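Here the complex is missing a single protein chain, while all its other protein chains stay put.
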Amino acid sequence: MDTDRRDALLRAMLDELAHRGYEEMSVERASEVAGITAGEFAAEYRDKDECLFAAYDRLTEAMVEKASVGCDSDEPWPERIRSGLERLLEEVAAQPLMAEVLTRAFPGIRPAAYERYVALLGRFVPFMHEGRDYSEVDEELPGEVELLAVGAAEAIIFGEVDAGRAERLPRMMPEILFSVLVPFMGPDRAADEMRSAAAAT
Amino acid sequence: MLSVSDRDRILEAMADCCAEEGYRATTVDSVLERAGVERESFEALFAGKEDCALAALNKILSETLARIATIDPRSESPNERRVREVETILQLLAMRASFARLGSIEARQAGTPRMRECYEAAVRVLALMMERAGPGAPGGGSSVTARAALGGAEALVRRELAIGGASNLPKLLPDFVYAALVPFVGQREALRQARLAARVAEEG
Partner (left out) sequence: MSSTDRLYCSDADPRRALIEAMARSCMERGYEDTTIDGLLAATGLGRATFEQWFADKEACGLAAVDAILAEGLAAVFETFSGDIAEGESVLRGLVALVDLFAEQPAMASLAMIDSRQRMPRAAHERYASGFAMLIAMVDGLRTNAGAGGEPPPCAALAALGGSEAIVRREIAHGRASALRRLLPDLIYSALVPFLGQREALRIARQGQRLAESHRFQSESR
């Protein structure tokens, strides 16, 4: 199966999941939509679950990639975080159905699926490490501050996606940015970044 | 007459089944088997799987919220009291790992809409209490700030429950205290409280 056709299949599986739920979704329908035969499917994937998990991995990979464009740039860390957050929010707002799959339809399947969701949040943790250089104090910050920052954004994003208001997210970027930066920079400097982000939009 | 202990056993079994297999895959039969109760007892107490899960959920959510009492004249300074409140919550979650998982994972992302609403109502209350417990933040609408700070703490709880097992939670007390305080009191004070919390965590 070449990459394009595999991607079409994986995408179709996620659409099936989004529209019909895990129990009612059909591998046959997804394969048909993607133009994949039963034989081709069986050659690549053992069952519905294996394909679904692969689909989820592909989707999360794409999402992390989009958010991390430009993370090698010369801009200071807070600006890079702002750009990454902006791109992430735009992506989520543009694809609310996939966002719902990402946050609820897939993780709810079973505990092993949920672990993938936890791992997804973990993928953003390395982007936060550099924030420690921006601390106002000399002392070392607590060990889990990176995940706390990611979780802060996740709570807001999740809430809007869940309420069917994903399109509001890009507008909320400055507020979310504040909460992501505040554990690293303190409330005053995080507020400065928030205000400058708000002024720029 | 129905025994309270039947009800408690059923709720415990529901939480355990959900923790192992997820809410979706859990059946009333598996709950009955685990609890060692007859179907009649279950049906006298609960309308069905969802009703039972909601009862278990309300139990852990209200127990968690009840550990936060901001008006208690006998205790130490407000900040110390806050540290101890967070500590007792983490201990509760560590002791009742299945219930904790039901409350923070299954209800939020793996359950029915009613379970989700239940979870969200509790989070709204918790965020409101956090907001009211401290001074306002200079940045963000303060309801977003409190909600987001709580979100950070939730992500850490979920990670531990999903992957690490709950027993490590009390050791992370300093992280939780820091997350809850830093948007409101700044890094220096939040770190000071986190250090205090680290001592408390060590003693525990």
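General observations
Per-chain numbering from 1; labels A and B assigned in written order.
Everything below uses one rule, namely that a contact is a pair of C-beta atoms (placed from the backbone, for glycine too) under 8 Å apart; a residue touches a chain by one contact, two chains touch by 3 or more.
Remember, it's a predicted structure, so these values are computed and weren't measured experimentally.
Across B:Arg24, B:Arg114 or B:Lys171, the single residue that touches the chain missing here is B:Arg114.
Here the missing chain is touched by one residue of B:Arg24, B:Arg67 or B:Arg195, and it is B:Arg67. The residue from B:Cys18, B:Val37, B:Ile105 or B:Ala122 that touches the chain not shown here is B:Ala122. Considering the full assembly, B:Leu54 is the residue among B:Ala19, B:Ala35 or B:Leu54 that touches the omitted chain. Although one chain is hidden here, its contacts on chain B can still be listed: residues 1-4, 7, 45, 54-55, 58-59, 61-63, 65-72, 114, 117-118, 121-122, 124-125, 128-129, 132.
In the analysis below, only the chains that are shown with their structure count from here on.
By the touch rule above, chain B contacts chain A in their complex via residues 19-25, 105, 109-111, 116, 137-141, 144-145, 147-156, 158-159, 162-163, 172, 174-175, 178-179, 182-184, 186-188, 191, 194.
Taken together, the chain A residues at the contact with chain B in this complex read 22, 103-104, 107-111, 114-115, 117-118, 121-122, 135-137, 139, 141-145, 147-156, 158-159, 162, 172, 175-176, 178-179, 182-183, 185-188, 190-191, 194-195.
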